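Here the complex is missing one protein chain, while the rest keep their positions.
In this document, chain identifiers A, B and C correspond to the written order of the chains, with residue numbering beginning at 1 in each.
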């Protein structure tokens, strides 16, 4: 059982292979959040993420432990960007290993809901042209 | 919008990067099913998958199209093993791209439920020792 | 003198997975009356394996690689399979 939290400057890279002892899990999910070009009805070029540390990491870890216990997960890893992430790039990744698919899917959905409610991370849309000229 | 079905002899490899036009999606999920060492209370060394083709591929594609329409997905890719897959190896992968996380998670859960109910794929446990000697 | 000719179609119904292991075969030959339907295949399987009659009466059949209703008429050469006890993933 493990919880890993990583706050990364700029966009996330490709998912890394997670080395875990074989046969401990039956389901592995990698969920990636990607910056879309439309945010609140306007076309954007990037999002800027403000992360209030160490509270954000602390709360992500606390949420991770809560999901681990509640859903009996094998492991959970959270990666979140800080700073600017362009359209099409990844800003958030949740990697969950569990014995069965049901708990892995439940944990992903629940984690993201709670994160968006409680974790001190804010995003600001960066527009291609200055506001007022679009 | 695309649906891709791949039946692969033996275990699946690492997830491949899927090239999609940028900014078309906000959520990407890769769900991997992994062979566990315990199946029905006994320790196994592998599972053998029987796939009734072309019905299995046809139905996976039909299910994929159904999920694409129902959940407004951007793309869905299904990879399933045929033949022997050892403990710790991956036998099933579902890759979903969607605008938002809610529909991507719903599509993954629903697809797997329907697959396990309707798609003509059977698995047989292969034990380390012959039955009767365990 | 009355001449009655009963016409039958013979199908080799494909079976897979746990069912194939239990019955130690991969297909079951059944006779179905001409103009018979999928339901006649279910009944023929049930008659052939009385100890599994309930299972075979309710078993889903695929005809030419698609699920069909019990009423669908069969034709010589149709590929029929029992699609039960599946569990991919």
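Operating definition for what follows: a contact is a pair of C-beta atoms (placed from the backbone, for glycine too) under 8 Å apart; a residue touches a chain by one contact, two chains touch by 3 or more.
Keep in mind that what you see is a predicted model, and the values were worked out from it rather than measured.
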Open item on the list: Quick check: which displayed chains does the absent chain contact?
Closed with: A
TODO: Spell out, residue by residue, where the missing chain touches chain A.
DONE: 33, 49-52, 54-56, 58, 80, 91-92, 112, 115-124
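Rule of thumb we're sticking to: only the chains that are shown with their structure count from here on.
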Task: Averaged-CA centre spacing for the pair chain C and chain B, given as whole angstrom - done: 29
Open item on the list: Roughly how far is chain A from chain C, centre to centre by C-alpha average, rounded to an integer in Å?
Closed with: 50
Task: Two or more partner chains touched - positions in chain C - done: 89
Open item on the list: Give me the residue numbers in chain B that touch at least two other chains, ranges are fine.
Closed with: 33, 112
